[in-house]
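One protein chain is absent from this view; the other protein chains keep their places.
Here is chain A:
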Amino acid sequence: MGNDDDFMDKKKPHKARHSGVKAKKKEDKKSKQLPTDKQKNPKAFAINAVRSAENRFHRKQDLKTKKHHIPIVDNSTEEAPPIVIGVVGPPKVGKSTLINNLIRNFTRTNVTSIKGPITIVVSKKRRITLIECNNDINSMIDLAKCADLVLLMCDASFGFEMEIFEFLNIAQVHGMPKIMGILTHLDSIKNIKALQKRKKLLKHRFWTEVYQGAKLFYLSGIQYGEYLRNEIKNLGRFIHVMKFRPLTWRGQHSYILADRMEDITNQETIRLNQKCDRNVVLYGYVRGIPLKKGNAVHIAGLGDMKIDELQALPDPCPMASKEKKRNLLEKERLLYAPMSGVGGIVYDKDAVYIELQGSHSHTRDNTEQSKLVREIIEKKQTFDEQIQNQEFRLFSDGDVIKSGDFQEDIDESGSENDQEMDDDSGMDSEPENDNLNDSSGWNPEDENDEENEGSVGSSDEEYQEIGNGNEFDDTIDNDDDDDEMIGSDWKEGVADRARNAYLERQSNNKSIMKLVYGKYHQNSSKNADSDNEEEDGKIGGLFKSISKLQSQIHQEKQQRDAEECPFFESDNVGIRNWLSDDNKSLVVNKFVTGKWKSNEDAEQLLALDDMSDGDSEVYGDFEDLETGEKFEGKTVKKDESDDENENKEEVKVSKKRDRVEEMNMTRKELIAKKMKLKAKFDSEYDNPELKDSHRIEDDEAFYEKWKAEADKQAELNRKEFSGLDDHVRSEIEGFRAGLYVRLSFKNIPCEFVTNFDASYPILIGALNMSEENIGLVNCEVKKHRWHRKILKTGDPLIISLGWRRFQTVPVYSKREDDLKYRFLKYTPNHINCHMSFYGPITPQATGFLAVQTVTNDITEMKRIGFRIAATGSVKEIDKSSSILKKLKLVGTPIKIFQKSAFIKGMFNSDLEVAKFTGAKIKAVSGIRGQIKKGISSIKEKSGRHVNVEPGTFRATFEDKIKMSDIIFCRTWFKIDVPQFYAPVNNMLLPIESKSQWTGMKTLGQLKREREIRNEVNEDNLYKPIVRQAQVLRPLKIPAALQKALPYKDKPKNAPINPKQKFEATRVAVVHSPHEQKIAKMMKMLKANYQAKKEKQKEQSTKKYVDKIKERQKGEFQQLQKQKELKRKIFKALSKKETDEKDGKSRHKKGFKKSFKKD
């Protein structure tokens, strides 16, 4: 079968034609710009429906602008640091398994214990650092600050736990790294439908937290204690194609995630004192922006530190070689994890373990390297000691000089050219070579590395040169150098020479840096301690150059208190007479009337164009449309410059001719120059960005320009220092991201070493300028909705801001409409408020989060629900607070006149009153007034003066107040923010209680712990309300008033007997028989009459009804008749019309007649 397949596969491969008709056709097709479809058939592309075209256009623009981001200068380096991947999740979710599997996937090695960061090479261009996050909010915060990608793991059978949401919140505040969710334990859900439902549910919940469409990975189960290989492979692929967007905070700070820690304290000092401060070395990749030597750093969980030493080391986990190949070689799949004991050497407390990779490492290989290593191992002394003990004799009968005596001297002079000094140490005795020290502060090796390698002698010569420039050229030079006060009454020629010498030095010196920084090094070290000076004088303990020393000290003293002069040259010494011909020629070309640079000179540019025309036979091919346009550009340029310097052409005609001649001489060069310009133009012309944006050029062009600027800057950032020596480069630029550095710190508390736990990330964040200072931080804050309690002013709060975690005491306030910050006792719910606290100065708009405790206490967590108490961002830095609290001063009147009154009890002294004179006050009844003046006594009715308590004052009101009124004065009182700032130093805690850091406790906590309860104020208790019935006195109306009242308002005083009723007054009437007869008769008559009336009425209604009926009938008949008539008429009319129409269509002429007939 296989053979068959091979046979079948062997078809003749296609060969493209290189010559002949077909090839030519193709060539033509390629070279000729064929018309596009749009050009061929423009109608097909015309807009048919305007509205929909408009909508289409809008949509297109929307999509386009959505993709725009503010251009950021890309500061990435060629060798990027490994990507930090944090694996985060609640315990027992499978984090370690995942890391293990990922490592296995990428490097095919097994890591037994995962502790600390593990760096592996993933692909040709990518390395990753995996780090597991333990279940401690401190670690979660630190990790969120440094991770580039977070793998958020979740047990699908359980669902999202609070830790996940907390972590998401933390990450969001500190600049949202990329987040990828991973669901594990999917195999515990057996029912497929339920599983699918579960997945969907979790996915959507995840999306609402992160963003719509966030990647959620499913690890469907575990086989033999591992995730499925395919799924891990996929995850790996996702990781190594992931792109990252720069984050603001990390784009402004450098940081290091330390992956190795060593204690380098002298063992003897530790033996003497177990608790002595340690010297610690941390290692890691620089990330973010370049790290500078002078930077202060903050080690999260430890505090602010000064870097004692900073060095770049060779990369322990280098990127694969640049060779062109598809995959990584097996030996390039490196793994570096010193804390987990994989990097080779593990340092334990009292031993060093070296891991041997399999049995093959037992074979003794005799390569040069291993020999060297063995030699080093076998050495009894350290290198330092060896160097210290090296001896050498200058004179045959002289003392033996130990190199150790030199050591300090060299170090202090700030030069790092140890080797250099060793070579020269013999020559140090010569007095001239004192200069060597002076100028070598700026590491001179850097400038002439190549020379140096060849011979040391050559570099010495260089020093001599500098020395000459500095001191030996001219004896007066010294004065000039130190202070520019060249005695104005000195000879003029000297000044001139001095100036020239100064300029010359700047121009001749190969490195001005040496001049500026080199000398200074020495200076500053002298400033630091004057003892050093003396040592400088004693060279190698052999010679003393006292006079030199004296003069130096003298000079320095002079310099110290010299008057500073901002001008280039003080006074008017050495100003040339520029009108003399020699001098004039120096400066004349600096003016537009002088000679221009050839690429700027309009005349020359024109000439160039002419020349190119003349040469067009040679470069015939270039003469196309584009050049035509180019000429246009040229002439325009010429016009511009013409305007500027019309005069020039008038003045210097003769000179120009000379120049044209000159041009002819260097014709070839000029042509080359022209070609360069042409290429430049071509590239500009061909640039589609500039050409094709016709429609909304403005917006596009603006964005493109901005982007181009950022790109240009990024390019410059990369290129500017790339040629420099690493040492100089790190001095100027700092240690750029991607370098593996060693940071040593001095005086770190011993607990950091003794209680070291590798599972806690060591995050070293650099602090920018003035961020190490502490001030008042004002910020906007919002209590988290899920946090159950509101926050109280004065309760300590743990804040994670910038690199730091610290506890501080915040004061809440609200910004009122009059821009006043009003003190708030508690944070409001669901809205922002203002918060001020005493803490590290941090740039504005930096996000922060606050938690009340960082202890891992389950009861506490249940009580508050969600640990993140609040989130916010910094608004402003201050040194003094401006929070005001409302304060009502209360007073009572002691004497009231018509509109003024004496008020007491508001103030305690006349001084206070004086301060508040003119302040507005208000009575409870709403009467407004003003404070007038303090009084000391009042006059009683008896005429006696009585002293009143101090602070009583006179006030005037708009109306008379009552004695029962209380008088208020509304004032504002400035609240100070408590100056409390305590970094959370959980790194120092013992391992078992690392997550139990408690700082200052809240008042509530303390009270709860000690069961202290406030005594109840009886008045505040609720009691049953007892209301007594009101007893009113009878109303009395004066007699005179009563008389004047109308009757209805008069009090009805006459008694009405309510018992006498109408019935009682009635009398029975008894008729006589006659009367009875009459009554009966009358009754009958009445009934008769009524019956008659009824009948009549009935008849008349009937008549009326009949009549109406009759009328209606008549009307109906009439209507009927009319209808009939109408119908006839209309029928006739319509008939006529149809006839007309018919007639019209048949014989048009007969139409009118027939109409008339009708």
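Note that a residue touches a chain if its C-beta (ideal position, glycine included) is under 8 Å from a C-beta of that chain, and two chains touch if they have at least 3 such contacts; residues count from 1.
Here is the rule we use: contacts and distances are computed from a predicted model.
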Point to revise | Among "DNA-directed RNA polymerase III subunit RPC6", "Translation initiation factor eIF2B subunit alpha", "RNA 3'-terminal phosphate cyclase-like protein" or "PCI domain-containing protein 2 homolog", UniProt-listed name of the chain not shown | key: "RNA 3'-terminal phosphate cyclase-like protein"
**Study point:** Selected from A:E564, A:D817, A:E1015 or A:E1063 as touching the chain missing from the view
**Key:** A:E564
Check your understanding: Of the residues A:I877, A:I921 or A:M987, which one touches the chain left out of the display?
Key -> A:I877
**Study point:** Of A:N41, A:N773 or A:S1134, the one touching the omitted chain in the full complex
**Key:** A:N773
**Study point:** Candidate in contact with the missing chain, chosen from A:F158, A:Y211 or A:W578
**Key:** A:W578
Study note, to complete from the structure: The listed residue (A:T77, A:N234 or A:S511) that touches the chain absent from the view is A:S511
Check your understanding: Can you list where chain A touches the absent chain?
Key -> 73, 75, 252, 289-290, 292-296, 304, 306, 483-484, 502-503, 506-507, 509, 511-513, 515-517, 520, 523-524, 527-528, 557, 559-569, 571-572, 575-579, 584-594, 596-599, 644-645, 647, 713, 716-717, 720-721, 724, 728, 731-734, 768-770, 772-773, 775, 778, 841, 843-845, 875-880
